[in-house]
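Moving on to chain A:
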Amino acid sequence: MSDSPYHDDHGNKDATITNKAGMGTMTPAHRKSGKTQYVGGGPFLIGDSMTGGYGKGPDILHDCTIAVDKGEIAVIVGPNGAGKSTAMKAVFGMLDVRSGSVRLDGEDITNLSPQDRVVKGMGFVPQTSNIFTSMTVEENLEMGAFIRTDDFSDTMEQVYDLFPILKEKRNQPAGELSGGQRQQVAVGRALMTKPKVLMLDEPTAGVSPIVMDELFDRIIEVARTGLPILMVEQNARQALAIADKGYVLVQGQNAYTGTGKELLADPEVRKSFLGG
Partner candidate 1 sequence: MSEPVKNTLLFVLVGGLILLTGFMQSWNSAVLILNMGLISAIMAIGVNLQWGFAGLFNVGVMGFVALGGLAVVLISTTPTPGAWSAGGFGIVLALLLGAATVTAAVMIAQKMSKGRARTISLIAVLVLGFFVFRAVMDPNVAAVEAINPAAAGNIGGLSLPVLLAWPAGGLLAAGAAWLIGKTALGLRSDYLAIATLGIAEIIIAVLKNEDWLARGVKNVIGLPRPVPYEIDLQNDPGFVESAASLGLDPVTASTLYVKLGYSVLFLVVLLVLLWMAQMALKSPWGRMMRAIRDNEVAAEAMGKDVTRRHLQIFVLGSAICGIAGAMMTTLDGQLTPGTYQPLRFTFLIWVMVIVGGSGNNFGAVLGAMLIWFLWVQVEPIGLWLMQVITAGMPDGSALRAHLIDSAAHMRLLTMGVVLLLVLRFSPRGLIPER
Partner candidate 2 sequence: EDVKIGVILGFTGPIESLTPSMADGAELAMKEVTDSGLLLDGATVTSVRADSTCVDAGAATAAAERLVTSDKVDGIMGADCSGVTGAILSNVAVPNGVVMISPSATSPALSDAEDNGLFFRTAPSDARQGEIMTQVLLEEGIKSVALTYTNNDYGKGLADSFQQAFEAAGGEVTISAAHEDGKADYSAEVGALAAAGGDRLVVAGYVDQGGSGIVRAAIDSGAFDTFHFPDGMIGSKLEENFGDEIDGSTGQHPGTDSPGVAKYEEIVAGAFDATSPFTPESYDAAALIMLAMQAAGSKNPADYKEKVMEVANEPGEKIYPGELAKALQILKDGGDVDYVGATAVELIGPGESAGNYRQIVIDGGKITTAKYR
């Protein structure tokens, strides 16, 4: 929604000249990675007092902190436009953090490019268009393992064990799958990197209750393997129910923080953010 003059295409939809399918919207804050530094301590992944915004626009995050530790599920909730996705992007290096830092396993990675964060072990599943629709399920998984140079066939087997339906459909273009199956492909793709931490942005938006339950089940299973999971959810009640840690963001700031249960029990939180 920025006002960049380069974004005006005058409503052109001429298929002869432009192709909008799969066009990117993300702008990495760093194209080339800078230095990292071992500082030690703290939770496994933490975006610490982050302040920043898109491009030259106003700050969207104000001194916002989110973190997740090993074996935990951390859930971020908050009203629309609060900056939840923005915070996730900031942690992933899609946005310039003007002050504050991002640390992974004690290492300061604030200046890394997103690609290098993937290499460092961060997996990210965006909210929408999170699969390669024209590629087969198997190719989707392969692309997940793009950065890996070792043999990843056993990881693929693990993913197939976790999501058996995908094994059945391995040679089918992912675009032909149902909504729930697509979400499984998306998570599977992220798992293929053998991430040390998994970040999910509203994995259940627009998903039917049964698929949502299934997804939460799978997420719990994944978490139980020891993989920390950081996710944004609007289906906040279910999400907080399974969360070890919950963050409520309002206007780019931490409004409430606590365990999932605490937040669920807080009447103020219930009223303002969970729909009563």
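Candidate entries met the following condition: all candidates are chains of the complex that A comes from, given by their letters.
Assume contacts are C-beta pairs under 8 Å (C-beta built on N, C-alpha and C of every residue); 3 or more make two chains touch, one makes a residue touch a chain; residues count from 1.
Note that this is a predicted model, so its numbers are computed, not measured.
Student: Of the numbered candidates 1 or 2, which one touches chain A within this complex?
Tutor: Spelled out: of the options 1 or 2, chain A touches 1.
Student: Flag every residue of chain A that touches candidate 1 in the complex, lowest number first.
Tutor: Contact set of chain A toward candidate 1: 5-6, 8-17.
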